[in-house]
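Of the protein chains in this complex, one is absent; all others appear in place.
On to chain A.
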Amino acid sequence: MAELIAKTPCEGLLPLTVGGVSLTEENPGVMTVVAPFRGREAALAQAMRAAHGVAFPAPNRSAVRAGARAIWFGRGQALLVGPEPDPSLAEHAALTDQSDAWALVRIEGERVEDVLARLVPVDLRVRLFKRGHTARTLIGHMAGSVTRVGPRAFQLIVFRSMAATLVHEVRTAMEAIAARGVLEG
C-alpha cells in the first residue's frame, strides 16, 4: 500500500549558520488561526485560557504556556501554535488549520538584530521589542510575522511557498554582516 510522505517547508534548505547567526526550521506542531466572531472576544479569551493556558493576545503581543503559543496575527486574529485547538474554542471563533501554510524558522545569534535590520523595517531594539512582542510586517520582500523569542532569538514566519526566498534573503543578510564582522574585527 502506498503512503503519502510529509515534507516540511524548509526541507533541504536548513539549517544554516553564517557568522555566528543560525537559521533553523522549527517544528511547530499544529497551527490554527483563531478569529473570534462578532462580540465573542471575551468569551474566546476565557475559553483559550481555560483550555490552553494562554489568553487571546493583544495586538503585537504573544503568549506562551506549556507548549502552547498564541501569536497576534493581524486584525482580530491569533495564531495558536502547538496544540490541537480545543473544541470549545469553535463556539466563539472561526478556527482554520494552518499547520501546512507557513514556514516557521528560528534565527538566533549574537548579531541577529543586525541581520534582521537588513530585512525588517520595524524597531526591534530589545528595550522596545521585548521577548514575546510580535509584528506582522515585511521580511525582505515578503509579508510575514516576526516575534522575539529570546534576547538573541527571533521567530520568523512566511508563506510556505516562499521558504526558499526566505532562506535566500536571510542568508544574503547574514553573509553581509559576517563580512563586515571580519572587517571590524
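In this text, a contact is a pair of C-beta atoms (placed from the backbone, for glycine too) under 8 Å apart; a residue touches a chain by one contact, two chains touch by 3 or more; residues count from 1.
Heads up, the rule we're going with is that contacts and distances are computed from a predicted model.
Missing chain, UniProt protein name: "Sarcosine oxidase subunit alpha", from among "Sarcosine oxidase subunit alpha", "FAD-binding protein", "Autoinducer 2 import system permease protein LsrC" or "Amino acid/amide ABC transporter membrane protein 1 (HAAT family)".
Contact with the undisplayed chain is limited, among A:17, A:60 or A:172, to A:172. Counting the whole complex, the residues of chain A in touch with the unshown chain are 1-9, 33, 35-38, 76-77, 93-102, 117-118, 120-123, 125, 127, 140-142, 159-165, 168-169, 172-173, 175-176, 178-180, 183.
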